[in-house]
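Notes follow once the structure below has been shown.
Missing here is one protein chain; the remaining ones are kept as they sit in the complex.
Right, chain A next:
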Amino acid sequence: MRVRVDGQEKSALPGQTVAGVLLAGGRVSWRTTRNGDRPRGVFCGIGVCFDCLVVVNGVPDVRACQRVVADGDEIRTQLGAELPGSAS
């Protein structure tokens, strides 16, 4: 499968999560916080903490550790609080 991460094409395997793809590629953060503009990535890894939020196919606030990738997914960094459909 092919997905795009911040515009770059990456290969992915069925059953991999977005966090699995990103961490395997050496990324540890893919979101910035709303107030402090601080980087965040996976913390709890099981869908509880909502720290690993990412934009998938234009939809923000997707937990990277829970979302299983689909072929052609467009994944990008989430900058602070984003509204659905807004461009970065």
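Going forward, contacts are C-beta pairs under 8 Å (C-beta built on N, C-alpha and C of every residue); 3 or more make two chains touch, one makes a residue touch a chain; residues count from 1.
Here, contacts and distances are computed from a predicted model.
The complex includes a chain that is not drawn, and of the options "FAD-dependent oxidoreductase", "PTS system, fructose-specific IIB component", "Cytochrome c-type biogenesis protein CycK" or "Branched-chain amino acid ABC transporter permease" the UniProt name matching it is "FAD-dependent oxidoreductase".
On the side of chain A, the interface with the absent chain consists of residues 13-17, 19-20, 23-24, 28-29, 33-36, 38-51, 53, 56, 59, 61-63, 65-68, 70, 84, using the contact rule stated above.
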